[in-house]
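Shown below is the structure under consideration.
Every protein chain but one is kept in place in this view of the complex.
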Amino acid sequence: MTTAVPESLRQEVLQANLAIPQVGLATLTWGNVSGVDRDAGVFVIKPSGVPYADLTLDHLVTVRLHDGAVVDGDLRPSTDTETHRCLYLAFPSIGGITHTHSTHAVAFAQARRDIPVLGTTHADTFNGPVPVTRDLTKEECAKDYEYNTGHVIVDLLDGQDEKAVEVPAALVAGHGPFTWGSDARKSLEHAIICEAVADIALHTMSLSPTTPPPRHLLERHYTRKHGPDAYYGNPGPVMP
Amino acid sequence: MTTAVPESLRQEVLQANLAIPQVGLATLTWGNVSGVDRDAGVFVIKPSGVPYADLTLDHLVTVRLHDGAVVDGDLRPSTDTETHRCLYLAFPSIGGITHTHSTHAVAFAQARRDIPVLGTTHADTFNGPVPVTRDLTKEECAKDYEYNTGHVIVDLLDGQDEKAVEVPAALVAGHGPFTWGSDARKSLEHAIICEAVADIALHTMSLSPTTPPPRHLLERHYTRKHGPDAYYGNPGPVMP
Amino acid sequence: MTTAVPESLRQEVLQANLAIPQVGLATLTWGNVSGVDRDAGVFVIKPSGVPYADLTLDHLVTVRLHDGAVVDGDLRPSTDTETHRCLYLAFPSIGGITHTHSTHAVAFAQARRDIPVLGTTHADTFNGPVPVTRDLTKEECAKDYEYNTGHVIVDLLDGQDEKAVEVPAALVAGHGPFTWGSDARKSLEHAIICEAVADIALHTMSLSPTTPPPRHLLERHYTRKHGPDAYYGNPGPVMP
Partner (left out) sequence: MTTAVPESLRQEVLQANLAIPQVGLATLTWGNVSGVDRDAGVFVIKPSGVPYADLTLDHLVTVRLHDGAVVDGDLRPSTDTETHRCLYLAFPSIGGITHTHSTHAVAFAQARRDIPVLGTTHADTFNGPVPVTRDLTKEECAKDYEYNTGHVIVDLLDGQDEKAVEVPAALVAGHGPFTWGSDARKSLEHAIICEAVADIALHTMSLSPTTPPPRHLLERHYTRKHGPDAYYGNPGPVMP
């Protein structure tokens, strides 16, 4: 197994981390993005506690998937590294992961409520509510806490990769959102959308909506962007 | 019929699309503006899924009004193109259309509630509530979905052009706002105002207002900006 | 009577108008500031409907206090000019006036509720609630509407200049805030504060506060910034 990571992956992880404060998802250093190279058996992640303004390619840390060992980088990786590792191991379709403490998504996580599907903005990306995990037990907090934070997400999705594809986001109870995607960039995009739909949902709920939108409307929006009949977009990146 | 579109229209459509993120109405690529050339029988619209930061004049797509065929441009037009086309065909006074997923207007659309007229800020532009459509039926979602999204707006206004002039905005139930105007620029201005009045309305409603403002106050504000006795403004553009 | 206005006044009015969008108080062209030269018997005000981005010294309009005639400038003055004139005539202490449609202050105006004194942030500037006017009658809307908009504020303060000094702000019912001060700059500062305290008040009210803050705390804050025993600040401008 080689640990040489393609420069393109490192650049993508750097750019995605630098975008977190630019898109308004982070206070201070709260938030991190990683990207995986499954052939090399490693992922690249932000170091712990380094301000985005100072972050350079040299600060990134490369971590081995199977045991979490740091194989490249001088700094300590994000404290959330083991959560990322757990998710990569459980869900083969995941290529990148983003964790933030964005305001409205965290509010749902703290209230232990799913972000409900209230319209097409949500259904364009998430084929169902963004679900919230159970609480971690005392034992799960005492030992391997960060790995177990990933584990409650795996539990929530019954370990099924297809569920991780249908709704590429989850809220850890009392903590906040983790989102993922085919690569680091896509996981960040899902973090942006998760926060946006949480914000809109809170406003919608303050208006006391009566009936949910019809299922056929939501399905139409999801399928026009996903799956074999998708017809949204043009080739090229959709990076914020 | 010629499809040569004046450069000025293309420039206006480009600038209006670029303004969407600048005025805070868009997350990612969510939002599009078009402008019509009725003599040429075409309209110009943003391509689908292209980031605003990358958008240039060359990306714009020209679409034929009577059948929706792309007559100029290398990219796929916005997925909402057929909605724009339906509205242009139904309402002869419309020269430009803007669609966004702006937070507060979408909240009203998701709650299926009109944006009520609660003060002069609203009445300065909209001569009545910003209305919300009925839900699309299963059949309307299954076939020609985007065209039908325009159709429920046409239904809402009883197909009357004068209604489209009096209140140049509507909320598609469970989806979001569409606004229009005499040209692309004006449709964007109405999108900005629609979001602003939705925001203010949500705050007003949280204060439990008792009686609505008197009709004579609202009428005064609408008529001082519109119709033969208007006396607001000076010649020149009001582009954000 | 001469209408030659000192360059310094024109510069101050220009800068205060340009600051409106910079401090986040304006959507589009909604908002205007004026400053008065009582010796010359005129005031200088923003033209109607001109975008802030285009506004230059040459666009400003000079209006005669006693009859509202335009004595300098090529453009039509703000539609709110007569409201400004009414307030200048009624309250001799006023040197500048600002009108905006800022979100949270307008919400209180639309709900026809005073902005209550909930803490020292409010009491530092306003020695009492920011009051809301009665509705304008049908007759007041039909004729001299803008002048009458000033008149309901005069009514609200019983025409007493000392009340205008103690609380340099009022909300016109169903419309929005007007603020004033010793000069244009100060009136803008009060507009900023009026919006800030309205925002904080809305959040405070959502937390269901039980008892109001003690009067002696509020008085202390008002008097440390105002009157003979004031000890806040240092010489020099406090322009945003």
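Assorted remarks:
The letters A, B and C name the chains in turn, as written, and every chain counts its residues from 1.
By definition in this document, contacts are C-beta pairs under 8 Å (C-beta built on N, C-alpha and C of every residue); 3 or more make two chains touch, one makes a residue touch a chain.
All figures in this text were calculated on a predicted structure; none of them were measured in a lab.
Considering the intact complex, the chain excluded from display touches A, C.
Summary of contacts with the chain left out: across C:L18, C:V71, C:V165 or C:I200, the touching residue is C:I200.
Only one of C:P51, C:G68, C:P131 or C:P213 touches the chain withheld from this view, namely C:P213. Residue-wise, the contact with the chain that is not shown comes from C:E189, picked out of C:D80, C:E146 or C:E189. Contact between chain C and the unshown chain involves residues 118-121, 189, 192-193, 196, 199-201, 203-204, 206-211, 213-214, 216-220, 224, 231-234, 236-240. Against the chain not displayed here, chain A makes contact via residues 27-30, 47-51, 54, 75-76, 79, 101, 103-104, 106-113, 135-136, 138, 141-142, 145, 173-176, 202, 205-206.
One rule holds in what follows: only the chains that are shown with their structure count from here on.
If each chain is drawn as a node and touching chains are joined, the picture is a simple open line.
Homomeric contact chain A/chain B is classed as different-residue, with under half of its interface positions used by both copies. Averaging C-alpha coordinates per chain places the centre of chain A 33 Å away from that of chain B.
The set of chain B residues touching two or more other chains comprises 206.
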